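With one protein chain withheld, the remaining protein chains of the complex are depicted in position.
Note that the chains are named A and B in the order they appear, and that numbering of residues resets to 1 at the start of each chain.
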Amino acid sequence: MTVNTSLVNTVDLVLARKKIRREKRRLFFSTLGQNKAAVVGGIIILFYISLTFLAPILAPYDPYAINLQDKLQFPSWTHWMGTDDKGRDILSRILYGSRLSLGVGFSSVFFGAFFGIILGLVAGYYGKWVDTIISRSLDVMLAFPGILLALAIISALGPSLINVTIAVGVFSIPLFARIVRGSTMEIKQLEYIDAIRTLGANDFTIIFRHIFPNILSPIIVQGSLRLATAILSAAGLSFLGLGAQPPSPEWGAMLSSGRDFLFSAPYMAIFPGLMISVLVLGFNLFGDGLRDALDPRMKK
Amino acid sequence: MFLFIIKRLLQIVPVILGVTLVVFLIMQMVPGDSAVILAGEGASKETVEQLRVDLGLNKPMHEQYISYISNVVQGDLGNSLKNNQPVLDEILIRLPITMELAFFSILITVVLGLIAGIISAVRPYSYSDIGVMVVALLGISLPSFWLGILLMYVFSIKLQWLPVAGWDSTAHIILPAITLGAGGAAIVARMTRSSMLEVVGQDYIRTAKAKGLAEHVIIYKHALRNALIPVITVVGLQFGSLLGGTVLVESVFAINGLGRMIVDAIRTRDIPMVQGGVLVASLVFVFVNLLVDTMYRVFNKRIDLN
Partner (left out) sequence: MMNEIVLEVKNLKTHFISNKGTAKAVDGIDFVLRKGETLGIVGESGCGKSMTSLSILRLIPSPPGKFVDGEVLLNGKDLVKMSNEELRKIRGNQISMIFQEPMTSLNPVIPVGEQIAEALRLHQGLSRKQAWDKSVEMIRLVGIPSPEKRAKQEPFQLSGGMRQRIMIAMALACTPEVLIADEPTTALDVTIQAQILEIMKDLQRKIGMGIIFITHDLGVVAEMCDQVGVMYAGQIVEHRDAKDIFNNPLHPYTQGLIGSLPKLYEDQEELQIIEGTVPSPYDYPEGCRFAERCPFSTDICVQKEPSLIQYGDNAKVRCWKYTNEWQDSLAKEVLKS
């Protein structure tokens, strides 16, 4: 009899929790929809994503086709963004380059989020010495200023776009892990987690079925803001010649080669930079909007 | 206070050990035989073996790590693969340049960021606020290397007001410092604004109003001092991205600082140089953080009480 009542109670608790979650989600989307910054950011992001798909259709020229007769042409009707030092059409290169920038950004953030979330969940859920070891390791990773950790990794693995993705991803791990760890510790203390445990759920089920869904929102906010930084860092590393190598139309690399022609062809540097900036702006706007929608305290 | 500093110093020991471990592992992660790499291209088999014994590369990893640390403690960061000169010598030439750049950049971050943040917070949701916040949003979105190039194009190439690149005179500092400080300034501005808006809702601000104080006194004397406390932490964190950012900005403006040294070393696969540069930059950052933490604690003690 007692077992039964506690079972009923637990089921109620779990259902109530789910309901709260659903209600929160509904509220979240409605506030997000009202947040102008988030909407603008979202539109920018969708625009860039559609470029990656439409590049072959939209691009007027082959992004790699060298045509030395037409080199360093000022933007015109035939070449909207001009041509580079090898006579390649900058617009076409930029369109194809969107795949690289977004690709590196998303993959590195997924990489960082994947390991960061697991580490954070484990540290937050088990606590004690597990937490101590993980937290100390994260502190060490955060002790490297800015992109220096990424640089160190690239110096070992060698310059390439893949290695940039890994390096930037590694550098995102501690940020995800910290947030997940904090939220996990909060959720872990809720009554209903105890209730589930008494029903015999194992740690794995508790962590992934019951804790993880409850901490998704801070992860998403962090993800959006991290995407902005990841894209900046990756472009920066390619700009330094440590990522994508010529003739790749990666925007950072294009910007880097444009720098040598700043006197004669400033547009070579201007357009790739503009593309990076607007994309990063999109993720920042979206991330800010998400955060405000999730954190009602910030609303006015 | 003294105890606090001692405690924090003890706390950073494991962090520093961890940093040296990561830096040490860079070498181990390099694919291939370390001895071959360190001996340089075209070295004979004998030289490689000699080097292996000399540097203890034939010993187990943990022994290598211990000897690495003891070398580091004695100021031996190894020799450059390029010219066989001690890495530390090169760093000691480069570091002051980077520190100078970092100093002026953080100055811009703080001064510009605070002014912008205050302008915003004084009249929230006014046009000046919206304007400042839009600029700040751009500030965190523009890649520093692009901003640097744009500034260089406008002020050095078109207007010819400032030198294009290099590090010889005060004029050389201006553009790199703005480039490097701008992103931080944007973040400080946003933080100052939100911190000010929070402080303005506090009870003691109501007390100040009830005393009949004028608005500017309330803002600058009563609100700002409190609002700045959380900003200190942000500035500290910004210093990290700023140090990392020197890598890019020094490359844009052809400044021979530590950041450019690291990048060049990666290109030439001069691993000991990379290790030394990354290690020193990280140590600087760890100590700056300690300083910022201590400052924050000094200021925050008053507030923590309730």
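The rule we apply is simple: a contact is a pair of C-beta atoms (placed from the backbone, for glycine too) under 8 Å apart; a residue touches a chain by one contact, two chains touch by 3 or more.
As the structure is a computational prediction, the values presented were derived from the model and not from experiment.
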Where the missing chain makes contact, among the chains that are shown: B
Residue of B:Arg52, B:Arg193, B:His222 or B:Arg260 touching the missing chain in the full complex: B:His222
Among B:Leu162, B:Leu213, B:Leu237 or B:Leu290, the residue in touch with the chain that has been omitted: B:Leu213
Among B:Phe103, B:Trp161 or B:Tyr204, the residue in touch with the chain that has been omitted: B:Tyr204
Absent-chain interface as seen on subunit B, which is shown: 201-204, 206-214, 217, 221-222, 225-226, 299, 301-306
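Here is the rule we use: only the chains that are shown with their structure count from here on.
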Computed distance of Cα centres, subunit B from subunit A, in Å: 22
Complex contacts: residues of subunit B adjacent to subunit A: 14-16, 18-19, 21-23, 25-27, 29-31, 137-138, 140-146, 149-150, 152-153, 157, 239-245, 247-248, 251-252, 262-263, 265-267, 269, 271, 274-275, 278, 281-282, 284-286, 289
Interface residues, subunit A side, partner subunit B - complex: 136-137, 139-141, 143-149, 151-159, 228, 232, 235-236, 239-242, 252, 255, 258-259, 262-263, 266, 269-270, 272-273, 276-278, 280-281, 284-285
